[in-house]
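Here the complex is missing a single protein chain, while all its other protein chains stay put.
By written order: A and B. Residues from 1 in each chain.
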Amino acid sequence: MEALARLAAAAADPAEAKNIAAAGSAGFAYGLAAIGPGIGIGIIFGNAIEAMARQPEAAGMVRTTMFLGIAFTEALALIGFVVFILLKYA
Amino acid sequence: MQHAVATLAGGNLVSLHWVESETTDTTMPGEMMMTTATPTAASAGVAETTGPNPISPEMKELQWGAGSFIVLFILMRLVLFPRLKKGMDARYAGIRGDHEEADAAKAGARADVVAYETALSEVRAQAATRIDAARQTLDNERQSQLASANSRIAARRAEADAQASAAKAAGRGQISEAVIAIATKATQIASGRTPDAALVKQTVTTTMESAGAQ
Partner (left out) sequence: MFAFEFPPINEILRWQDIFPGFNKIALIAVAATVISVSLFLIAARQDYREAPTGSRNLAEISVEFIEENIIMQTMGRDGLGWTPFLLSLFLFIYLCNVPGIIPILQMPATARMAIPIFLAIVVWFVYNATGIKHQGFFGYFKSVLFPPGVPKALYVLVTPIEFISTIVVRPFSLAVRLFANMLAGHLLLVIFALLSEALFEARDKVLIPLGILPFGMLIFLTGFEVLVGFLQAFIFTILTAVYIAGAAHPEH
């Protein structure tokens, strides 16, 4: 980040400098946004597998609920992705 | 029809109208477009290197997408789904009806079997009573015939016995007479006098009886 900032400062053209800074912060935005959902989806999947292994007859219900949970958790990472695009191309 | 976004509930008629013009527009050349337009799109790629942010929706895409979805939904709601569902329901109802029919047929067959079995046991019982009765009568008849035959045989035997004893008595009389005559003769020869007939007869009779007893 610091290197990028220095690079941005060193760039003569202000538009170029803005682009470089945006690229850096966009990458950071997505990287940070992916941490939490990554852990969260792992927990959801693990628990769903455990639940399905304990009660295979409830597998259908568990799977549906698992996808719902993943959808809600994943939304955070995807918002990070959208912020990435917004920062990079806005 | 610029604002297709908010008109799902309110603007059915409007969007339907617009949409009809769209379908006539696109379905006809749709097939051609699939084949002819792709090389253009692929080779030309996209010229616009600068443009709006990729997140902001574009009006023409919004309009076409909204129109397509509304057409699909209205057709699905009014025509396509009810028709398919009616067929599915009819088939499932038919299958269920067939199942019920089969169940009813099975129950009927089972009832028939039960009726048949009761009839069979009734007939069997009847037959058994009849056989018993017949056996009874047969037995009685046999008993009576046996009895009559026995009585006949007994009568015959009695008759034969009587005849035999009569013959025996007759034979014995003849024999005793002959023996008396012989004894008289023998005594006459031996002693020269005629023995008392009554004495001889008594002696012979006692002797014969004792011999017969022995």
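Just so we're on the same page, contacts are C-beta pairs under 8 Å (C-beta built on N, C-alpha and C of every residue); 3 or more make two chains touch, one makes a residue touch a chain.
The structure presented is a predicted model; accordingly, all values stated were derived computationally and were not measured.
**Q** If I consider the whole complex, including the chain that's not displayed, which of B:P57, B:G108 or B:G173 touches that chain?
**A** Once the missing chain is taken into account, the touching residue is B:P57.
**Q** Out of B:M88, B:A102, B:A115 or B:A197, which residue would touch the omitted chain in the full complex?
**A** From the options B:M88, B:A102, B:A115 or B:A197, the contact with the absent chain belongs to B:M88.
**Q** Identify the residues of chain A touching the omitted chain, counting contacts across the whole complex.
**A** Answer for chain A: residues 60-61, 64, 67-68, 70-71, 74-75, 78-79, 81-82, 85, 88-89 touch the chain left out.
**Q** By the contact definition given up top, give the residues of chain B that touch the hidden chain.
**A** Its contact residues with the unshown chain are 4-6, 8-9, 22, 26-27, 30, 33-34, 37-38, 40-42, 44-52, 54-58, 60-66, 68-69, 71-73, 75-77, 80-81, 83-88, 90-91, 94.
The rule is simple: only the chains that are shown with their structure count from here on.
**Q** Any idea how many Å lie between the Cα centroids of chain A and chain B?
**A** Spacing between the chain centres: roughly 73 Å.
**Q** In the complex of these two chains, what residues of chain A are touching chain B?
**A** Touch residues, chain A against chain B: 82, 85-86, 89-90.
**Q** For the complex, which residues does chain B have touching chain A?
**A** Residue positions touching the partner: 53-55.
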